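A single protein chain has been removed from this complex, and every other one stays in its place.
Chains here go by letter, A, B and C, matching the order in which they are written, and residues are numbered from 1 within each.
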Amino acid sequence: MTHAQANPATPELVERGGARIAWIRSRMALLAGLRGEFRRTRPFAGRRIGVSLHVEPKTAVLLEVLAEGGAEIVGTGNHGSTQDDVVAFLQSQGIGIFGRRADSLADHHANLARVLDARPDMLLDNGADLASGIVERGRAASILGGTEETTSGGDRLRGELAGKVPFPSIVINDSPLKAIGENKHAVGQSVVESFMRITNLMIPGRRFCVIGYGWCGRGIAQYLRALGGRVAIVEIDEIKALEAALDGYRVAPLADLAPWAEVFITATGRAGVLPAQAVAVMQDGAVLANSGHFPWEIDTEGLNAMTTSATDLDGTLRRLDLANGRHVILVAEGRMFNLAGVEPKGNSIESMDIGFMLQALSLERVARAEGLVGGAQPVPDDINRRIARLMMATMGAAL
Amino acid sequence: MTHAQANPATPELVERGGARIAWIRSRMALLAGLRGEFRRTRPFAGRRIGVSLHVEPKTAVLLEVLAEGGAEIVGTGNHGSTQDDVVAFLQSQGIGIFGRRADSLADHHANLARVLDARPDMLLDNGADLASGIVERGRAASILGGTEETTSGGDRLRGELAGKVPFPSIVINDSPLKAIGENKHAVGQSVVESFMRITNLMIPGRRFCVIGYGWCGRGIAQYLRALGGRVAIVEIDEIKALEAALDGYRVAPLADLAPWAEVFITATGRAGVLPAQAVAVMQDGAVLANSGHFPWEIDTEGLNAMTTSATDLDGTLRRLDLANGRHVILVAEGRMFNLAGVEPKGNSIESMDIGFMLQALSLERVARAEGLVGGAQPVPDDINRRIARLMMATMGAAL
Amino acid sequence: MTHAQANPATPELVERGGARIAWIRSRMALLAGLRGEFRRTRPFAGRRIGVSLHVEPKTAVLLEVLAEGGAEIVGTGNHGSTQDDVVAFLQSQGIGIFGRRADSLADHHANLARVLDARPDMLLDNGADLASGIVERGRAASILGGTEETTSGGDRLRGELAGKVPFPSIVINDSPLKAIGENKHAVGQSVVESFMRITNLMIPGRRFCVIGYGWCGRGIAQYLRALGGRVAIVEIDEIKALEAALDGYRVAPLADLAPWAEVFITATGRAGVLPAQAVAVMQDGAVLANSGHFPWEIDTEGLNAMTTSATDLDGTLRRLDLANGRHVILVAEGRMFNLAGVEPKGNSIESMDIGFMLQALSLERVARAEGLVGGAQPVPDDINRRIARLMMATMGAAL
Partner (left out) sequence: MTHAQANPATPELVERGGARIAWIRSRMALLAGLRGEFRRTRPFAGRRIGVSLHVEPKTAVLLEVLAEGGAEIVGTGNHGSTQDDVVAFLQSQGIGIFGRRADSLADHHANLARVLDARPDMLLDNGADLASGIVERGRAASILGGTEETTSGGDRLRGELAGKVPFPSIVINDSPLKAIGENKHAVGQSVVESFMRITNLMIPGRRFCVIGYGWCGRGIAQYLRALGGRVAIVEIDEIKALEAALDGYRVAPLADLAPWAEVFITATGRAGVLPAQAVAVMQDGAVLANSGHFPWEIDTEGLNAMTTSATDLDGTLRRLDLANGRHVILVAEGRMFNLAGVEPKGNSIESMDIGFMLQALSLERVARAEGLVGGAQPVPDDINRRIARLMMATMGAAL
């Protein structure tokens, strides 16, 4: 096979992947407990799970646990983010993940096709890519059910795929545990850590403009302020904007804040929320960073049109000298900067442990075919509560 | 009439009420703006609004604004909380509120009957008392619609009164603005202020046990910790308990915390959440206070059974010497202690201004009979957003 | 004697004083422990301590403990703040405090003279009033030593009285425990509590200007921000101003902040730091409050000159309509507003317990005449450390 040839699991690569996974695995207490349980109960015995997810050390631990539960894994990573050493390690353990960091988009589609061709009977899906492929191939009836990681995948299942997906698909991201465990704290802390790690700039007394006051923006604002930053918020929704104002932040239009703030962090999910005309009135040396999933929140195209010369200060910080005689610093080319730099770690291990427990227990519920209906649906309440209790136990907390 | 005779609006009483209302009125910027608008638009011209609410200086400003909008007010206070000087002042302004602080329960029921007898065509209701009375009298068809302040009143409308209330009833407390403007900050701050005001005890380094991690408990815990307290949480719901743990609180059963904490504050709405057996193992001098609406959260009956002697230290603090040789301090006899003491103020003026805007604009919508259905329903979204924008403007914030 | 006649200790007055002191006494754990020790050791047996201090329920507990240690107390309160019921209760216990709330300045001087005439051999002094009187009378040699509560009294002892005070005088306020236990937290919390109690205004999102970033200003700013306020600082000392900026506050001249803030709180100790010209540019309804000891921080005279009419909203809030068509609210006439209103409590009981332990143990050290030199001097380090250990024990903390 092309991919296996192209990505030979050299012993060095396997070892490197294994070492990186070891620390993560030792700190995912919830999955560790489930691993033991699945070893006994084998809920996925005889099941082939088609997988589409971000392949890195944390997700690797989830795949190990599913394999321990008897699943045959056949899967692929997201385009452009697959970590080769993790793939190598997983393959060495007999876990069927393929794809390489260097894959072209065509390669990636070929990988997805390969997963579908393997005729999985369950899905661990991401953005409904596998579900829509299954529907296209007319094989939806052969699927027992699965999980969908993202809210946008859930929207596809309820939208364009409505009525076409007879099998249950449990949407993980809508669980209250995701909001509590990941969105409320972990994302904001990861952003703040990355800001310090990448720029080495002082937070105390610095003026920050956070664009967007959803879960992510709230966490970023909270932790920047907790570290002494002066934080202002841009928000177009009245209710969220009032919440920000009552939480003690300055809330103002970007036009007012552009000349005031020193650092701008976007957290909206929307395109172009930091447009070039705002950059034009910023003070010399303003720093622009995006924390959202997509690289379109900062209008980099408009920015380039204003730029007279650009200099890479290092792999992550780029200095743009503007036609107005000032310069700005663009972090990570406008991509999600908490995954940028030499040593990005992303959300904390434990917050991901919670998310993967939701995945694993939801897949178990699908495998047992108990109490589920066809189509998109929330994580069963008893699973949320079971995980909450387990997580509290690891934290020394009790009801 | 008995009540008017019993409660003569002496000039002194009128003046005292007026003076207390003046400060409040000058600080309710949203209602002040609406007052001017209603003076022009007169949305309630020819309408008689039946009112049941807590009669004190803040609600008086709401009633003034409704009257300015052309409404004829006929209403009564809650049993036991009516402030006589406020009634006197309102009556002097031609606003038809009756009832006295000293009213017996029979008097109170007579007052309610009197409101219903006045044949209102709109309702400003509290706990669905007026709605159920109207239904009983078979006069529901004569009502244009109204508002219901409380969630529990909304529950009655959707439960025992379902199908019997053909008119629209907008449930105020379910608005996201109430959560943001009142529950998230104002209640917690009021509790913390009252703790300092009544006990004069130090917060820094003190061990607090907050029972309940709903909106109210969250605010109390947040502000006690912000002032240096060490805070532990008791919560029986797994999801909320995990949230508390991730928010950085110790979360443990009351049995573990009873010997640890120095101050216990209940905020659950449930009866008996601080039972006598927990008190039995508390340290000498533990302070017990309830912040919930009902006086049943602390098991005062069980407590009395353990008490060998009781001493009033002042009107609000009561020392109970227990059979085990220790003593505890019961604040305000287990009643909502943020409304106790010599100078209780309750939630901030501005948080109530938001709540009353919800009332006034919802009643206006009812009067205009636009876009509403029969039965309980949420505050229309455009009203929420309008108030959010107005409130932001008073705070110097903008979208 | 005139005063005793004028202030008859009626049983009612005694009882009222006793009841107010009872709660305080029960919560001063450190003094409670010392009371038992002094009962055995009687360090002041045969000593007459001349006392000048603020007479209220907390200081009463200190006096009781000194009396328990064998001291004969002969003392007087500060001018204008003496609480008659506390005097009555102390007299009923044989503790020789005199003075009345209604005393004229001449009465007050007569009271001081009376203390000196009683020929004390130790002093518990306040502002060096007793020390300077003793020096004037040429009786300094007869004094074994004493304590001085205030830093300004310490300055007098080291300044105008230098060389004239042969006896040791331990300056209490310079102890690090005062800074930690009282100035860092208690004052700021008392101010924030008083703001909420007196005005009932919302803190979240409100713009505050704190003038002065010493211990007191720092505490006020910290707790206002912790409760959601937006806080700016005025400070003329570069080092403190930079500290405020790095602590995350906006730091700007009053001229810039006067039109921005909604509430102004002075905390400098200096006269006229809130001048009339700043008030002239404030927004309508700005609130002015002073937290410093002296009533001169707000330029009330200049303010009166701008005022066209004044209205008392209640005993503590005064509305001043200005010639410029706007109005401001002056709290407590510019006096220390955390001691104003219907139910002021001042600093927490425990923070005062620490301060009084410093007094009591320093006086004991003087009585034992061990290891002290003549003139002003700091609290002996071992006393600070002993109290720190005792306080930690009451808090459940350990080294």
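The criterion applied here is as follows: contacts are C-beta pairs under 8 Å (C-beta built on N, C-alpha and C of every residue); 3 or more make two chains touch, one makes a residue touch a chain.
Note that this is a predicted model, so its numbers are computed, not measured.
Of the candidate positions A:E15, A:D155, A:E193 or A:D237, contact with the unshown chain belongs to A:E193. Take chain C: the residues that touch the chain left off the picture are 176-177, 180-181, 184-185, 235-236, 238-239, 241-246, 250-253, 256, 384-385, 388-389, 391-392, 395, 397-399.
Interface residues of chain A with the unshown chain, by the touch rule above, are 19-20, 22-24, 26-27, 185-186, 189-190, 193, 196-197, 200-207, 223, 226-228, 285, 311, 313-314, 317, 319, 341-343, 345-346, 348-351, 395-397. The missing chain lies against chain B, touching residues 204-205, 225, 228-230, 245-250.
Basically, only the chains that are shown with their structure count from here on.
At the chain A-chain C interface, residue numbers used by both copies make up over half of all numbers present, so the two copies contact each other through mostly the same positions.
Among the other chains, A has the CA centre that is most remote from the centre of chain B. Chain geometry summary: the mean Cα position of chain B and that of chain C are 36 Å apart. The distance from the centre of chain A to the centre of chain B, with each centre set as the mean of the Cα atoms, comes to 42 Å.
Separating the centre of chain A from that of chain C, both taken as means of CA atoms, is a distance of 56 Å.
Multi-chain contact residues of chain C, defined as those touching 2 or more other chains: 204-205, 228.
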